[in-house]
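Of the protein chains in this complex, all but one are displayed in their positions.
So, chain A:
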Amino acid sequence: MNETAAPLPTQAQISAEIAAAPSGRSEPALGFAPYRSSLLRFPTKDLRQADPEGAELLAPVFGQHDVDPLEADLTIQAGGEPLGERILLTGRVLDGDGRPVRHQLVEIWQANASGRYIHQRDQHPAPIDPNFTGVGRCLTDADGNYSFTTIKPGPYPWQNHRNAWRPAHVHFSLFGTDFTQRLVTQMYFPGDQLFALDPIYQSITDPAARERLVATYEHDLSQHEWLLGYRWDIVLTGSHATPLEGEDHA
């Protein structure tokens, strides 16, 4: 993909670009030069305002046909126990008005404990774990709760700049009640030393907003001699339904 032969920028150059970016954006800047892959892939013309109508008003519907409850446990997908820290990831999916998003699909994917994805394009020379695919799905419950048992992913290097490392993260794919609420994002772990260096995380230039991507460690979620628990709630954009209408959609 148009990889240039020019030497990769240093972390210091990327960090200087991050520091110089306009602050206060609560959504990622679509064109964020420190994330080099964004340069030719973001629209430079303004988004057009549209009133949602027709198919935009209704998210796709998933159900018990679609998702096996076992898909929420990423530690039992192969013959044996994957390596790494076993963790629980749980939280609620809410819409912009604070209503739970019920019985809706949540998809996740992630690297293994060594920072390696099972993807042919991942050439990081860290071991593949034969007992870990790093893919999970679940449906939220009647209160909008989701829950996954998995392994804490490792950080991994990438080609954005020299000595570039992504903070450990889990990719999340979410649907709301409206098609327009679709969200794909990444969840991070508290206290990661790589946050300040990462142009993808830093593309959200409002610190409070990007911290909403960081899960919290919650000891009451940890299980005796079994796993560590993290909570991460997700808030989608607003739906077209008024709060009263929404309460009727059981």
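Operating definition for what follows: a residue touches a chain if its C-beta (ideal position, glycine included) is under 8 Å from a C-beta of that chain, and two chains touch if they have at least 3 such contacts; residues count from 1.
In this text, contacts and distances are computed from a predicted model.
Selecting from "ABC transporter permease", "Protocatechuate 3,4-dioxygenase subunit alpha", "Nuclease SbcCD subunit D" or "Cell division ATP-binding protein FtsE", the unshown chain of this assembly corresponds to "Protocatechuate 3,4-dioxygenase subunit alpha" (UniProt protein name). Check A:8, A:21, A:76 or A:135 against the missing chain and you find that the one touching it is A:135. Screening A:88, A:168 or A:236 for touch with the missing chain picks out A:236. For chain A, the residues touching the absent chain in the complete assembly are 1-2, 26-30, 32, 35, 37-45, 47-67, 94, 96-98, 105, 107-109, 111, 117-119, 121-122, 133-135, 171, 173, 178-186, 200-201, 203-204, 208-210, 212-213, 233-240.
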